[in-house]
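In this view, the complex is presented without one of its protein chains, the others remaining in place.
Our next item is chain A:
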Amino acid sequence: MAAAARFLLRTAGSSKASITNVNSGLHGKYGATLLRVSPSCNLLAKTQRRYAAHFTFQPESVQTEYGPTQKMNLFQSVTSALDNTLASDPTAVIFGEDVAFGGVFRCTVGLRDKYGKDRVFNTPLCEQGIVGFGIGVAVAGATAIAEIQFADYIYPAFDQIVNEAAKYRYRSGNLFDCGNLTIRAPWGCVGHGSLYHSQSPEAFFAHCPGIKVVIPRGPVQAKGLLLSCIADKNPCIFFEPKILYRAAVDQVPVEPYQIPLSEAEILQEGSDVTLVAWGTQVHVIKEVAAMAQEKLGVSCEVIDLQTILPWDAETICKSVVKTGRLLVSHEAPVTGGFAAEISSTVQEECFLNLEAPIARVCGYDTPFPHIFEPFYIPDKWKCFDAVKRMINY
C-alpha cells in the first residue's frame, strides 16, 4: 500500500540532509531516541551510494520576467506553486496520503498550518477514493489538487481517471466537467526505487482522450507547468520526477507564472539529429548532445516535450524536417511507450525527410528492476550509441 511503502530518498547526500532537517526541527530532541539505524540501513545506504547519478542537472538561466526569484529545489517549487494557488483561489483544496504533515517528499510542508486543515488534509489509503473525491470536488466547482503518493500507486485510481474524469465533459455534452482537477504524483527512476517506486506510467494515460499529462524537467518548469495544469479547464495529471526533488535547484520566480501546456521547448538548436525526451531524461539527452558534438562532431537539437498529452507534434516534426534524424528516449518500457507514438507520427509526417530509422532508446519490456537498474535505464551511453548508428546509417 502506498503510504505503508513510503520511500527512502537516499541519493547522494539526501538522506543526510533530511536527517539534519529532522534533528534541527521542532522534534530534534526526539530524533536520537527514535532513530534506530539498523545495520541493514547502513549497508544499504553504502551500497547505493556506490554509483553516481546517471545524469547531471544544469540549472536554468535566471529568468527575471516574472519578478524576484528564490533558490528552490523541485519539491520547493511545487510547494511554491501550491502556496500561490491556495493564496489566490479560496476554493482550492489539497488532499492525499500524508499531505497534511507535508507529504513524504515534503511538497506540501507548511501549507496546512498556513491555510488550515479544511484546505490541506489527509485521505485514507485509497487512491481510487482520492481521485473519485477529487472529481466530485472539481465538478462542484472548487479547485481540486490531489496527490497520489507515487505514480506507481496510481493504478487503483485508473478507473476513476480513465472512465470518470476523462469522460465527464464528453458524456454530458459539456454540461458538466471536472476540469478543475489536477492529480500530482512522484514519477520515474531514482537509483534504488525498484519495482514499485520507479515507474513512468505516462503512456497508459496518453491512451486516454480527455486528460492532459504533463512532466517537468526541473524546478522552473515544475512551478510554471503545475500552475498551468491547475488553471487548465481539463483534468490534468502532473508527474514529478522524484529523483529531481532535491537534486535539481533553480532560481524560481516567487510570484505565480504559467508555462503553456502542449508546447515542447527547444533547449538547444542543432542540425544533424533531433533528441526528444521529458522529465529526468531531458538531462541525459542534453549530455548526449554535448558528447555527440565533442566526440563525433554531430550537432543535436534537444527538445523537452513537457506535455505528453495532447503533445506538440509540430515542434518535433519541424525539427526532424531540418535534421532528418530523430531519437526519442524514455525510462518506461519501449513497447507501447510514448516514443512509439512520436515515432509513428514523425514517420507519417516526415517520411521523405528521414535520413535514418527513428531510434527509440527506452526501458526494456520488463518490470523496473532493482539491482539491475544500471543496466535497465536508457543511459547516455545507450543514447550516444544510437546517435552514432543513425549518423553512420
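The rule is short, and it goes like this: a residue touches a chain if its C-beta (ideal position, glycine included) is under 8 Å from a C-beta of that chain, and two chains touch if they have at least 3 such contacts; residues count from 1.
Assume contacts and distances are computed from a predicted model.
Only one of "Ribose-phosphate pyrophosphokinase 2", "Trafficking protein particle complex subunit 2-like protein", "2-oxoisovalerate dehydrogenase subunit alpha" or "Glutaredoxin 3" fits the UniProt record of the hidden chain, and that name is "2-oxoisovalerate dehydrogenase subunit alpha". Within the set A:159, A:269, A:348 or A:385, the residue that contacts the chain not displayed is A:385. Set against the missing chain, the residues A:176, A:372 or A:393 yield one that touches it, A:372. Between the chain not shown and the residues A:60, A:98 or A:250, the one that touches is A:98.
Taking the whole complex into account, chain A touches the unshown chain at residues 6-10, 14-15, 18-19, 21-22, 25, 27, 30-31, 33-41, 43, 45, 47, 50-51, 98, 101-102, 104, 334-335, 364-367, 369, 371-372, 374-376, 379, 381-382, 385.
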